[in-house]
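A single protein chain has been omitted from the complex, and every remaining protein chain is retained in its original position.
The first chain written gets the first letter, and so on, giving A, B and C; residue counts start at 1 in each chain.
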Amino acid sequence: MSLSPVEGLALAEIESDPDAGTPAAKGVVGRSPGQLAWLRLRRDRTAVVSGVLLVFFMVLGLAAPLIEMAYGIGPREQFQNLLDGFGMPLGYAGGVTGDHWFGLEPNLGRDIFIRLIYGLRTSLFIAFAAALITATIGVVLGALAGYLGGWLDAVINWITDLTLAMPFLIIALALTPTVTLRFYGERGQVSSAFGVGVLIAVFAVFGWTSTARLVRGQVIALREREFVEAARASGVGLGHMLFRQLLPNIWAPILVSFSLAVPQFITSEAALSFIGVGLSDETPSFGRMIYDSLDFLQTDPAYVFFPGIMIFALVFAFNLFGDALRDALDPKSSR
Amino acid sequence: MTDEPLLRVRGLTKHFPVRQGLRATGLVRAVDGLDFDVRPGETLGLVGESGCGKTTTGRMLVRLLEPTSGSIEFDGRDITHAGRRELRPLRQELQIIFQDPYASLNPRHTVGRIVAMPLQVNGIKPPGGIKARVQELLELVGLNPEHYNRYPHEFSGGQRQRIGIARALALRPKLIVADEPVSALDVSIQAQVVNLLRNLQRELGLAFVFIAHDLAVIRHFSQRVAVMYLGRIVEIGDRADIYERPQHPYTRALLSAIPDVTQLGPAGRIRLTGDVPTPLDPPSGCRFRTRCWKAQDICAAEEPALVPRDGGRQSTACHFPEVAAPIFEEVPS
Amino acid sequence: MRPRVVAAAGGAIALVVALGACSKNTGEGTTVDTERKQTGVIATDPKDSQGPAAEVSGAVKGGTFTIIRESPISHLDPQRTYSFAGLMANPLFARYLTTWKDDGKGGLVLVGDLAETPGKNVNNDCKVWEFTVKDGVKFEDGRPITSKEIAYGIARSFDPDLSGGPTYIQEWLADTAQFDTKWDFKKNKTSLPPGLSTPDAKTLRFEFAKPRCDLPFAASLPTTAPLPADKDTGINVDKQPFSSGPYKVAKNQVGVQITLDRNPNWDPNTDPVRHQYPDQFVWSFGPTADAANNRVIADNGADQSALAFNAVPASLVAKVAGDASLKSRTLLSPTPSANQLVINNQRVTDLKVRQALNYAIDREGMIKALGGQTVAAPLTTLMPPATIGYKAYDAYPAGANGNVDKVKELLGGKTPELVLGVADNSTEQQQGAQLKANLERAGFKITVRNISDDAKLDEIKKKDNPWDLYIGNWAADWPSGASILPVLYDGRTIKAEGNSNQSYFNDPTINAEMDRIQALPPADQGPEWAKLDERIMKEHAPVVPFYVDVAYNVHGSKAGGIFISSVFGYPSFVNAHVKP
Partner (left out) sequence: MARFLLKRLFSATLTLFAVSVFTFLMFFALPRDPVSSICSKNCNPERLERVRDDLGLNDPLISQYAGYMKGIVTGRDLGSAQGGRCDAPCLGWSYVTNEAVSDTIARVLPVTLSIVIPAAILWLLLGVGLGMISALRRGTWLDRAAIGFSLTGASLQLYFVGAVLLMVFVYNLRLLPVPSYTSLFDNPAKWASGLVLAWVALAFLFSAIYARLSRAQMLETLSEDFVRTARAKGLAKPKVYGRHALRAAITPVVTIAGLDVGGALGGTVITETTFGIQGLGRTAVDAVRSGDLPTIMATVLIAAVFVVLANVLVDLLYAAIDPRVRLR
């Protein structure tokens, strides 16, 4: 049924819960659906493995400066004396040594390991921030459109269509320098935080549509449910209705789409680097590294391997976790 | 019972536009001009086949749906088109119980939160705190007050419906619209819930608009009964009159369809032929004429008015009302 | 189950590494000899200008020669040609008044092309020049080329619709940069621009208001290609230029492919430089530099007689240079395209700081960052080695990696804070990172500021630009000091924007010296420019000479006769042939 061998078990357990009909038999506090999901998640070996991996990645990213101290090499330090006349690292596998665990970048001779650690930090930050913002925009717009319907729904739908019709990469390519110019003029120093901010903003502008559509659909389905009418009959306001009544019922799909959006933004950052919108060389990021490394596929495959395997592992872990999360939150769906 | 009705409904109408493209091409006449009153502490049973507009009527009474025309007066105030703010104080006196106990409780909220919601939303702080009040309500509907922190999925259908009732009672309403409150429950549990409602009515002096398609349940619970067909009331009167001396052919047909152990075989049963006509294009004149065995030309030409008969206790909308003997004896309930 | 998937995926990626070379890189065999001497003269013997060109050894007739390039050639119309690809493609179908006889090893002779000699300086004051058109030169339809068609070609270069080409001759004739308002081509199609005349069908005469000693050089640009007035289709000449050279455009699928067939009316006996070996030349556009080079390296089918016009990308350099079997299929040559770390002299006024920068520079590190000796060669002079009269020197000898002690001594304990402006393309980003590390190691404080890639050139050409340092590049249109030093270092030319003098260096004695040299006969100027070059660097250090671009191209095993033009630094096709 699903990827998870544990999940069938968990489901069976829920169905055969002897307390279901007679709550009095057991303790006073019931298990919320969220708690049940958490339980299922904890029993899913894949979820635990991928979750631990993700936490590990996040800790690595957060601890980057500490790792730099321990490792003794900074992300901008160059070791050109370890390069040959063509700027290719000397030694085996792209210059892997005890000092340089993942070898050196060709040309500039910077240490790949420490740059990857810092890149992890940048990429995770961008992806999480973008996913949070897009989820927020998507939830608010989707819930409003779905619940209120009518002309508001039509307008939000149209904006969604419009956003989807705009070629994202092209617009990002055109807007990024424009925005930078507006903020910094032609001479100011552009901080890396700003570059990161622009990227997040670009994602925010284009990334909310799927969440909005998802939430809208879910809200429309819920709108006709009687508990919503019961709330209305009690005279609740719009905010209470959307965020207290409806949202708790759709946070599962939102959470799943969030967990699957994060890896998407990680790879999108790389895609933007590909057309030259990404971050500048000053800020180490996965996107920039993989983009720069691809040129060396034939001459220094190790340079491609390390960022490549790292970004794959990160995205793969997210996807696994997202899948497991979906299974845990919605045992009936077998996605 | 005072003479002043608690709820006074006149000409209540709900039309749903049918859209094709941007233009409305037709109207579903779901409810088409209802008149009735409900006095304090009284139960009005609203009965009819599915699709006759019962539920729409119930939703309009608590203003979940906006009436197309007509008026609803509650406790002397016109609430037909009141906004959310104006309705606020009324919400406390006018509540609804839903049909589906599985859909009517927010699955992500605890029982306590569900029952407390009307209190919190309306900013009511009962003496002793919300929790005490909620637990009191849970006890009132026969639930263990310690289930406060449990989730709906941990309860059975009957228990859930009790939660729904507790929620409706939270604001101490004067009138509760009960929209098929037991039809989704097992028969054994139906009786428990109906009895609960009856007890509550007696204890709290509640008035009910009790919507059901099950004539037996209505008979058990209502003082007065209104029979609906295709968006209109065809007959309204006291329970005894309706059940013992139905004057409208449709009421007769409905009553004869109740399986009756005393009458074996199809002898006295009136079999209605044909389907219920579409409310998109109801028949001219009397709406029941297409399925009525007594229909004459006048039925197509002229719509019968709801005329009081038998000294005003019972009103019937029919050109040829029955005056025959009761179809069966009153059975004390 | 899912962990197994991870393992499988990891395995797939490991395969990638396994497929790539995993052998140890010892750094051997990575030195490339790029030494060569430039000699340049203007032919005085008319025989030099006569055809036919010397046979290329081993060349045979026949075959199709393919040139693969990423982007299409911006203009085929000779009067609009200024891009390197256009300048290299044009000689196949267009002839000019003069042209360079290039041995591909730095030996250059300026000869007459359509003209019998590279111009006659009538009064020896460089103000009046005459060219005599050769006998037997013909267009692709067989009609003879006369001075009239050459003059018409020059005249149409005044048409603002036909922008894009060089503007030397137009500006000299009109004696103003506003040449197209001074003389309106559209209103005077039957007449000629001021100063240009055709006394007879054989003679073309230029009369300038000021001495223009570089005219023979300027006449080697495609502006002087002939065109009969009745074949002037305006902007459509770009699609179908009217040939006077050995090939003619047979089919032009704009943006995809240009097919050139032999022109039967071209007479080899009139042409001192061109050949007509292949049956066909095909320019093919679209593949990226990576793809094109990989195709040519693979050496399959039609690609055997192909050349990747885009240089071997840095990412492939190690592979190509490390493959001994490819050595015979590569072209490696320094180009006249010189790069400087330009110092904004208006902002960095302290000579000691500028000299310290010169001592600090790590040329070897920068060349590694760029991809090695096949991409760039170190340069310590203002003029590139490929300039007539060039003399090597190093005014601030600091070794290959810079001399930090010397820098500290000059700075005397100060830490100058400088702002380096770099374009946001990946090459300059790397250069920025390299320079920042390099200069900070030497004791400067460097802030790197990104400039939009497309806007960078415009921005640094503005007089009051806000950066202290930026990377500048100058490739002269002809290898004379006169087209380099006065353009880049004459302070009197500085205006509000559009400056070629991007260091904003201005010194009256140097300006005067330039005037003196420019008044000398062209043939005597070479050594004088070289002396001035050294003097500017020693006395003023307005820039840090950095490196010259190196042309590194790869061709198929059957492609022959290609060499890197000593004038432009790109592959030239006048000798190209397909080996059997």
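Keep in mind that, in the parts below, a residue touches a chain if its C-beta (ideal position, glycine included) is under 8 Å from a C-beta of that chain, and two chains touch if they have at least 3 such contacts.
The structure presented is a predicted model; accordingly, all values stated were derived computationally and were not measured.
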- Item | Residue, one of C:55, C:200, C:350 or C:458, that touches the chain absent here | C:458
- Note on the structure: Filtering C:141, C:497 or C:539 for touch with the omitted chain leaves C:497
- Which of these, A:162, A:221 or A:238, touches the one chain of the complex that we don't see? A:162
- Task: Looking beyond the chains shown, say which of C:161, C:200, C:405 or C:539 touches the absent one.
- Result: C:161
- Of the candidates A:89, A:177 or A:235, the residue in contact with the absent chain is A:177
- Item | Missing-partner contacts on chain C, residue numbers | 1-2, 4-5, 8-9, 12, 16, 19-20, 71-72, 74-75, 82, 160-167, 171, 177-178, 180-181, 234-236, 238, 253-256, 285-288, 290-292, 294-295, 298, 300, 452-455, 458, 497-498, 500
- Message: List every residue of chain A that touches the chain not included in the displayed model.
- Response: 1, 3, 158, 161-162, 164-167, 169-171, 173-175, 177-178, 181, 186, 263, 267, 270-271, 274-276, 290-291, 294, 297-298, 301, 304, 308, 311-312, 315-316, 318-320, 323, 333-335
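Everything that follows uses one rule, which is that only the chains that are shown with their structure count from here on.
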- Taking each chain's centre as the mean position of its Cα atoms, how many Å separate chain A from chain C? 47
- Quick one: chain A and chain B, Cα centre-to-centre, how many Å? 51
- Take the average of all CA coordinates in chain B, do the same for chain C, and state the distance between these two points in whole angstrom. 91
- Query: For chain B, which residues are in contact with chain A within the complex?
  - Reply: 59, 62, 64, 84, 87-88, 91, 95-96, 98-100, 103-110, 114, 117-118, 121-122, 144, 146-151, 153-156, 164, 167, 171
- Flag every residue of chain A that touches chain C in the complex, lowest number first. 3, 5, 46, 49-50, 76-78, 80, 83-93, 95, 106-110, 177, 181, 186-190, 276, 280-282, 292, 295-302, 304-305, 308-309, 312-313, 316, 320
- Task: Can you check the complex and tell me which residues of chain C touch chain A?
- Result: 1-3, 6, 9-10, 13-14, 16-17, 19-27, 30-32, 290, 313-319, 321, 364-365, 367-374, 419, 424-426, 429-430, 432-434, 436-437, 447-453, 455, 459, 466-467
